[in-house]
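Report on the structure given below.
For this view, one protein chain was removed and the others were kept in their places.
To keep things simple, chains are lettered A and B as they appear, and every chain counts its residues starting from 1.
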Amino acid sequence: MSALLSPGTKVRVRDDWPETRGPCHIRTPHYLRGAEGVVEKHLGAFPNPEDLAFARPAASLNLYHVRFVPKAIWPDAAGEALVVELYETWLEAAR
Amino acid sequence: MSTDSPLPDPATLPEAKPRAMHDMGGVSKFMCEAVDVEPHALSEFDREVDAIRGLLGAKKVMSVDELRRGIEAIPEPDYLRLTYYQRWIRSITDNMLAKGVFTEAELKAALEDTK
Partner (left out) sequence: MSEVLEHPSDRLLAAVRQLLTDKGVITREEIAERIRTTDSASSAQGARMVARAWLDPAYRARMLADGAKAAEELGIPMRGMPPLGVLEDTAGEHNLVVCTLCSCYPRAVLGYPPFWFKSAAYRARAVRDPRGLLREFGTELPQGVKLRVVDSTADYRWMVLPLRPAGTEGWSEEQLAAVVREGDMIGVTFPKVS
C-alpha cells in the first residue's frame, strides 16, 4: 500500500477503461474517470475487489471517501457534492 | 429532469465513454424514467435466492464480488429484462459451473427434473 492521503488532498481519478480490455470487475464508476476531487476521509484498507471477483489473491488497498462537484461531471446536475468510495489504485495526484 | 432546459448532448457526457451497462450513474436514457416508489413484496423465489447467495458467501464458496461479476456478464437486454433476483440466480449458476461445484451435464439433468 502507498502512503496515506490526508483529508483535503486533491486527487484525480485515473482515466482508464479496463472495460475495453476484456473481462473485469471495477468499483470505480465510469462517470468519475478523469474527474478531480478532494479526499474527505480514509475509510480503512480492503482486499482489491478487482481480484476477489475472479477468486484471485487480492492485495489490501486503502479506501477513501472522495468528494466531487456534480456539475463538473454533468453540466445539468443538481446537488452540491457527490461522495464516492475509491481505492488508492484509482487515484493519482491532481494536476 | 428538474429544469426546462433540454438534456446535454450525450456525446459530451461521461456515458459517451465505453461504460459497462450496469454502470448506470447519470446515464441520460434513465433521466426521464420515473422511480416506482411503491412497495413490492419479495416472493418466495426472491427470498430463497437471497438465502442461497448468503450461504455460499458464508461458506466461502462464492464471494459477493464474484456474484457481481457474474451479474455484470449478463448481456444488457437480459440484464434489463430480468428482475433483481433473477439476475442473481443466473450469476450463481454461472459461478457454480465456473468453479466446478457442479458440471453443465449435471445442471442439464437437474433442469430436466424440474420440467
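What we mean here is this: a residue touches a chain if its C-beta (ideal position, glycine included) is under 8 Å from a C-beta of that chain, and two chains touch if they have at least 3 such contacts.
Predicted model only: the values in this text are computed from it and were never measured.
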item: Absent-chain interface as seen on subunit B, which is shown; value: 1-2, 22-27, 30-31, 33-40, 42, 45, 47-52, 54-56, 58-59, 61, 68, 71, 73, 75, 78, 80, 82-86, 89-90, 92-94, 96-97, 101-102, 104, 106-108, 110-111, 113-115
item: Residues of subunit A (touch criterion as defined above) contacting the omitted chain; value: 27-29, 31, 43-44, 46, 49, 63, 70, 73-74, 76-87
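Please note the rule applied: only the chains that are shown with their structure count from here on.
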item: Distance from the mean Cα position of subunit B to that of subunit A, given in whole angstrom; value: 22
item: Complex interface listing, subunit A residues touching subunit B; value: 17, 19-20, 23, 25-26, 29-33, 49, 52-55, 73-78
item: Residue ranges of subunit B touching subunit A (in the complex, touch as defined); value: 1-3, 5, 7-8, 13-15, 17-20, 23, 25-26, 63, 65-66, 68-69, 72-73, 99
